[in-house]
Structures are given as structure tokens and as C-alpha cells.
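Handing you this structure, nothing more for now.
Shown here: the complex without one of its protein chains, the others still in place.
Coming up: chain A.
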Amino acid sequence: MKFNGPVWKFGKDIDTDAIIPARYLNTTSPEELAKHCMEDADPTFPQKVKAGDIIVADKNFGCGSSREHAPICIKAAGVSCVIAKSFARIFFRNSINIGLPIFECPEAVDGISEGDVVSVNAADGTIVNETTGATFKAKALPASMQELIAVGGLMKYVQAKLAAKA
């Protein structure tokens, strides 16, 4: 899978309340949630984000609450992937589970500015800043997670396991 798009850049410790404030957690509809994506970090984000855009953020992205609504709203807003220096652990698991591609790469974060066009090759973790020409390499996902993605996500794994038990 390859992604290519302009970057929206965010700072460190972007928490899940900033990604999707609790006042909107009375729905599970991805489309509804997307209307408020990143609202408390940047109130204009839901209006300006376009399909294929990429989020680049500093350390500890997605800290705080376990709300899966956070990666769901980012994905539903059309963001193709998130690159950060590090991710909070529940957000990391949730992103893998719902199929939001995420890449940990501190060097890329320092080498990318807002508005740069970036391309990402998910297979090998290569990140290219098309605007500056700089190339970076993200940490590879652990093998077990790559397997989960290969079978179509955690719930597909659950289905297969239940079928094997039956």
C-alpha cells in the first residue's frame, strides 16, 4: 500500500480528547465523528482536511482515553496515515485493529513541515518528503501485527479461531 498527500502537522502529546472531544462520543457513526476530527487541536481541521491527507505529529500521539472513536474519526476524515515520533499504546493498538496505517519515525517528523507533500510505502516503511527530497525509514511493525493485518484485522482472526474451535 502506498500513500501520497500533503501534510498537516501537530505538536507533542496530542490527546484523544483533542482528536475527538467527549461531547461527540454519543455516536459511533464514523461520518458523524469525522465532522469533529482534531477539533480541539485545530478547530478548522474538519473543514480543511481532504481525502489522502497525512497527519504528522510529535511524540505520544493519541495519549489519554481508550476511545477507538479517535482513530475511527481520523480514518473517516480521509486521512491516509499518521506519522509520529511515538504513539500512546492504546491508540497504537486501536489504529492497527481498525486499519488506520501508522508509522513511528522521529527523523521524518523533524524533516517534514506543514504543507509538504509526502509519500509513504507501507510495505517497507519508506517515507519520502517529495517537497524536499529527503527520505526516511519508519520502524517496522512487529511480525504478529503484520500477521493480524494480513488476515484482515483482529476480528477476522477471532472468527477463524472460533471456527477452528467449533
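To be clear about the criterion, contacts are C-beta pairs under 8 Å (C-beta built on N, C-alpha and C of every residue); 3 or more make two chains touch, one makes a residue touch a chain; residues count from 1.
Just so we're on the same page, contacts and distances are computed from a predicted model.
J.: As a check of understanding, state which of "3-isopropylmalate dehydratase large subunit", "Dihydroorotate dehydrogenase B (NAD(+)), electron transfer subunit", "Phosphate-binding protein" or "Peptide/nickel transport system permease protein" is the UniProt name of the chain not shown.
T.: So the chain that does not appear here would be "3-isopropylmalate dehydratase large subunit", according to UniProt.
J.: Return the single residue from A:A41, A:V117 or A:A134 that touches the missing chain.
T.: In the full complex, the listed residue that touches the missing chain is A:A41.
J.: Extract the touching residues of chain A with respect to the undisplayed chain.
T.: These residues of chain A touch the chain that is not shown: 13, 15, 17-18, 21-23, 25-28, 39-41, 43, 59-60, 63-69, 71-72, 86, 88-90, 93-94, 97-98, 142, 144, 153-159, 161-162.
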